[in-house]
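So, subunit A:
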Amino acid sequence: MITTPGSANPIFVNLDQIFVLLRNWLIGFLPVALRPAGAAVLGVIAIVCVFPGLFALTTIFERKGLGRIQNRIGPNRVGPYGLFQPLADGIKSLTKEDIVPLSANAVVHFLAPLVLVVTVFMGFAVLPMGRNMVLVDMDSGLLFFFAMGAATELSVFMAGWSSRNKYSLLGAMRAVAQMISYEVVLLLSSVAVVMITGSLSLPKIVAAQDQYTGIFPHWYIFTPWGLAGFLMYAIAATAETNRSPFDLPEGESELVAGYHTEYSGFKFALFFLGEYLAMFSISGLGTTLFLGGWSAPLSFLQFIPSWFWFFGKVMMSIFVFIWMRGTLPRLRQDQLMNFAWKFVLPFTLLNLLVTALWRFMGEGWQRWVVCTIILAAAYVAMGRLGMRGQHFGRRSYRYAE
Partner candidate 1 sequence: MIQESTSFVPQFAASSITRLLWLIPAVPIVAAGFIALLKQPHRKLASALATGSLGFSLFLSLVAFVHVVSGWAHGSVVRETVSFTWLHFGASRVDLGWVLDPLAAIMLVMVSFVGLLIFIYSVGYMAHDENFTRFFCFLSLFAGAMLGVVISNSLLLLFMCWEIVGLTSYLLIGFWYQKPSAAAAAKKAFVTTRVGDIFFFLGIVWLFSSTGTLLLYNHGVGSIEPLSLAILSTQHAGLGLSAAGAIALLIFAGAVGKSGQLPLHVWLPDAMEGPTPVSALIHAATMVAAGVYLVARVYPLMSAGMPLTASGDPAGTTVALTVVTWVGAATAVFAALIAIAQNDIKRILAYSTVSQLGYMMAGLGVGGVAVGMFHLITHAFFKALLFLGAGSVIHGCHEEQDIRRMGGLKVDMPLTFITYTIGMLALCGFPIFFSGFWSKDGILEAAQHWSVAKGPFYLLVFGALLTAFYMTRQVCYVFLGYWRGHQAAHESPKIMTVPLAILAFFAIALGVIGTPAWPWFRSFLENRAATFSWHGFAEPGLGLLMLSSSLVVFLGLGLGWRFYGNKSPRPEEPDALEKSVPWLWAPPRDRLYVDEFYGVTVIAFYKWWASVADWLDRRVWGGIVALVAWVFALWAQLNRLLDINWVDGGFDKTCEELSEGGGLLASIESGRVQNYLRILAVAVVALVVILFWSSRP
Partner candidate 2 sequence: MTPIFYLLAALTLAGGLASVLLKHLVHCALAVTVAFAGLALLFLQLDAQFAGFAQILVYIGAVAILIVFAILLTRGSDLPKGGVFSKTWFLGLIIAAAVFAVMGWAVLASVSAIPQQNTVPSVTVHDIGSALVGRYVLPLEILALLLTAATIGAVIVAMHEKARPR
């Protein structure tokens, strides 16, 4: 699926399509028969290079940002303002001894981080990162993405089980339970978008949102069902990537480090990488589904290249992740599960109904009113219902004072 940029200015068009042009120029050196394979290889290389770099950047930003939130400086030794810290960390993890516990199941222990990283990388294949910038324009791209996401759970289990460590196993079980619970929500909130777009192909979904009324875009987040779906998606994504406040599987105070307690050196770095890549990919999907993907937020900003918007939105999402991590306390396991099955899931199912209503009510202001009212009423009612019988005492800051 080839789309043309909205701006007519050739400079901006070329800037927008610069990576596509670059690839086309590069595969021009290959014989025609090998060109598709070459394009694929180039795409894979690009992804494999870009996202780990982004990962490095993100770690330093996260540590700095968290430091800022927690009123400290953060890393500041390596390079200017500690900017080369990720490099130092990378070198360190590569040179550290790879420890495998004696009773561990060595093969599984070795395979677990690989499976994780590979499946997470696979997910990027279907994400449109800019206009015409998608590795595989698959008809059922969304399904592929979730299929790959489902496979990561297995790697988590493999890591936890093979370590032969109680903490690891418990962390893995928690992680798997949590991921399964929230994956349902993740999927169902995405289904709403599919219902409206009528396609599982991510480029088509973005293209459907790349339209404007006046200067405002047709992003799905700007509809009642889209907003509700996006909020549910964001919650589920946070849980799916084991980020705070849903970071129970790695709760340091209880489980040391969860399923990768027994990992060190490069394997640990792979896990670390895998988690951040998962964060990127899930942010990318969220961006694609609800935030208009690579489309510009206002119509007159279309001259700015589409890939800039995509990565900008992803980084904004990452910022929100970091922000939440620095702000919210960790949940309890039962709270987490109750929240998933008793609030988020029912609300997402209702959102599906509302989406169907939206789809079949036709154009007009009525559907805005009806859908908003239903969702707001459901939100209030379910919130009240969920909070019934819950009593919060006055918060005590005994230790903080």
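Heads up, the rule we're going with is that a contact is a pair of C-beta atoms (placed from the backbone, for glycine too) under 8 Å apart; a residue touches a chain by one contact, two chains touch by 3 or more; residues count from 1.
The candidates came about this way: all candidates are chains of the complex that A comes from, given by their letters.
Because the structure is a prediction, the values reported are computed rather than measured.
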{"item": "Which of 1 or 2 touches subunit A - same complex, any copy", "value": "2"}
{"item": "List of subunit A residues in touch with candidate 2 within their complex", "value": "105, 108, 138-140, 143-144, 146-151, 153-154, 157-158, 161, 169, 173, 176, 180, 183, 198-201"}
